[in-house]
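All protein chains but one are shown in place.
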Amino acid sequence: MLSAADNDLLTRTGAETPMGQFFRRFWQPAVLSRELPEPDGAPMRVTLMGEKLVAFRNSDGVVGLVDSRCPHRGADLYFGRNEGCAIRCVFHGWKFDLQGRPVELPNVPPGASYHDTLRLKAYPTREHGGIVWAYMGPDPWERELPQLPQLEFADLPPSHRYVTKKLQECNWAQSIEGALDTSHFSFLHMPAPGVPSNANPDAPADEKRLRWIREDPLPLFSILEHEVGFVVGGARRADGGTRYWRSAQFALPSHSTTPSTLPGETHFGYTWVPIDDENCWIYTYAWNPERPLGDDELAKFKEGHGVIAEVDANFIPVRNRANEYLIDRHHQKRISFTGVRGVAEQDAMIQDSQGRIADRTKEHLSASDAAIVRFRRTVLGGAKALARGIEPEAPRRHEAYRLRSGSWMASEGVSFEQVMRERFGDTVGRVAAPAAK
Amino acid sequence: MLSAADNDLLTRTGAETPMGQFFRRFWQPAVLSRELPEPDGAPMRVTLMGEKLVAFRNSDGVVGLVDSRCPHRGADLYFGRNEGCAIRCVFHGWKFDLQGRPVELPNVPPGASYHDTLRLKAYPTREHGGIVWAYMGPDPWERELPQLPQLEFADLPPSHRYVTKKLQECNWAQSIEGALDTSHFSFLHMPAPGVPSNANPDAPADEKRLRWIREDPLPLFSILEHEVGFVVGGARRADGGTRYWRSAQFALPSHSTTPSTLPGETHFGYTWVPIDDENCWIYTYAWNPERPLGDDELAKFKEGHGVIAEVDANFIPVRNRANEYLIDRHHQKRISFTGVRGVAEQDAMIQDSQGRIADRTKEHLSASDAAIVRFRRTVLGGAKALARGIEPEAPRRHEAYRLRSGSWMASEGVSFEQVMRERFGDTVGRVAAPAAK
Partner (left out) sequence: MLSAADNDLLTRTGAETPMGQFFRRFWQPAVLSRELPEPDGAPMRVTLMGEKLVAFRNSDGVVGLVDSRCPHRGADLYFGRNEGCAIRCVFHGWKFDLQGRPVELPNVPPGASYHDTLRLKAYPTREHGGIVWAYMGPDPWERELPQLPQLEFADLPPSHRYVTKKLQECNWAQSIEGALDTSHFSFLHMPAPGVPSNANPDAPADEKRLRWIREDPLPLFSILEHEVGFVVGGARRADGGTRYWRSAQFALPSHSTTPSTLPGETHFGYTWVPIDDENCWIYTYAWNPERPLGDDELAKFKEGHGVIAEVDANFIPVRNRANEYLIDRHHQKRISFTGVRGVAEQDAMIQDSQGRIADRTKEHLSASDAAIVRFRRTVLGGAKALARGIEPEAPRRHEAYRLRSGSWMASEGVSFEQVMRERFGDTVGRVAAPAAK
């Protein structure tokens, strides 16, 4: 439960808000690289944390990200011309480079001060891992910027990963809370109660996992902090006194990884980017550090599968708020717990259903919400500290973002640290950088 | 004419408002029984007086009506599972009974206080006359509730009645005002001026009534109060110095009956239920105390006829605000006064047209608005008294809701009391309870 003031502080990321300021200390995904396929192609509207921007891939192939309003008279640069390594307003031909400096102001007399002083708001971008990242912090052209967070998927060869995004029609924070709370797997993603579990001790691994998750709705949670966030582990009772552990990473300000991966399996992660306070993009990536993704895997991801939603050409989920996620009440009665198809869609449904911005003043948290409480403390603490002038450390710890999470079996009494060491070779799931590519 | 403050007080029924408090002392129609056809069927979203609720028919066939938000983290119980005599949130499996008591809180450790203290907001319901009624007043599970209002239609065998509802896209109060003001029949529901009346003294009763209504736009109104509201009568000049009387009932907080019924004919009544301050449901019922409704009558009612609107599967009128009630200007010129088909639709058009919430600070009332003035005084008086701590009497007078109204012919000079006695055997239209069913 939060106070109304803290709920506001947590959820609002406009430029003037404390959380907005905090987010702007970190690189943010702005668009997928493939959304801007060619130099001098059509500009694209992008809204990030309430700021209306225009993205364009310039003549050199570099992506510009600028204020959508021309400083002359406020015309929309989205309708502008992307040409000559610049974006040009079609009203009077004002032309700006990637840094927002005027290249041509045709109706301004030579010698006028605008040529030297005028600036269009512009943000630096980098491409990495199939994503165009933007830095929206203060004075981005006059200071040394942090390096990009070294998320593992992004450093792998493109054959080893799949990167996409989807619209989530609610505030970013309740959506990431849904991802960090792995206790909900015992319900939201399960079969309908009448569907029997496979109790055969020789059942396939997947069916065993499912049974353990269904049968223990009250996992015991442990949390370990690291340089850029924390990892949470949940232990459920499994067969013969063993424990089935599932872990998930949180990295500032809004990255996470998923808990199901067993050794050798493909990993999944998410990055939340506020569009405004009532919508966000969830960048979603699958990666396998050990091998290229298979054709079968890729085919499923492209159609939507598991944590990857089925989306249309604009990355809008096919099952969404407006159509009630195509909930099928017969399916809910007989087959799945929700009647909604797809893990990603089940998550979207329940997170959206908390409201455009969840009201945390009325909630009743339980022991299984430990990761949610830690998440709030972490980001609220960071935002409040920044408001007092204390810059966050995490943006400079780019190498600490190389994190994994997943599943593991352990005997009763084994600590979470030990589980993580056994599973990943590191207490909090850090992995080493690859050898030079 | 009302002050802006009284207009607000009259029209707003949110939980914190005086009129909202007043309404919550009375049983309200929540849904039609047939909207929840089967035990453990799909839950249904219901908004009543601004409160977002979920209705579900539980395993025992009893209807639950609960807050739409799970108290854990605010997920929407509409997406929940209706099973095991309870509604279960699909996020973490929290399960609540009809009274809102937790039945299962799977991720809450045994012994935690939530098991004893947590409550989901829940309202008692009763089914009667094809309608699920809800009591939304204070502490509904800890006190003796009033009995249901004994509206006559509800006690009859189902063969003698037809019950439906329709959406009205404006505030409840202006809509009921339209029903209590029977002077508008001389215009809104009439043929176009060029269409001649049948002046033949041997014309059928329907055509005579029509002619009298057309020819006297200034009926003289009388009002008689009773235990739960009042009955209003309007006398128009008829042939040979006689008077054609039409009466309508108002019963607190928002019931009325229609004025046209002659002896032996079918009666009609309405109950208004605020959805929010800008929309309401009008529950509409036809009943004949003397005989089952005929197949012809039922067929017409199902298609929409007279005061029963033509609606779609969601009870949205086919002719509505968005399509301008399919007004046909040629029809308006040559055939009907409005160019809109259907008495119910003509009423809806003109009431909606007063605005989402009619501005009563600018109106100019006339003698024919006597019933409107009395209605406002009655409900405003009740709400203001309650705000001073005086509970209304009417909710405990459930037997006084057995009321009829209709048409009657009388000589000049006969009083309204006498007309009512002649027509219904009672000065204000009360009828006796039927013999034990």
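By written order: A and B. Residues from 1 in each chain.
Note that in this section contacts are C-beta pairs under 8 Å (C-beta built on N, C-alpha and C of every residue); 3 or more make two chains touch, one makes a residue touch a chain.
Note that the structure is predicted; figures quoted are calculated from it, not measured.
Trainee: So which of B:A299, B:A367, B:I390 or B:V431 would be touching the chain we can't see?
Mentor: B:A367
Trainee: Tell me which residue among B:L145, B:I350 or B:V414 touches the hidden chain in the full complex.
Mentor: Among B:L145, B:I350 or B:V414, only B:I350 touches the chain that is not shown.
Trainee: Touching the left-out chain: which of A:G14, A:G93 or A:P193?
Mentor: Counting the whole complex, the residue in contact with the absent chain is A:G93.
Trainee: Tell me which stretches of chain A touch the chain missing from the display.
Mentor: Touch with the absent chain occurs at residues 40-42, 69, 71-76, 78-79, 81, 83, 89-93, 105-109, 112, 114, 118.
Trainee: Which residues does chain B use to touch the chain missing from this display?
Mentor: 177, 183-184, 186-188, 193, 217-218, 327, 329, 332-333, 337-338, 340, 346, 349-350, 353-355, 358-360, 362-369
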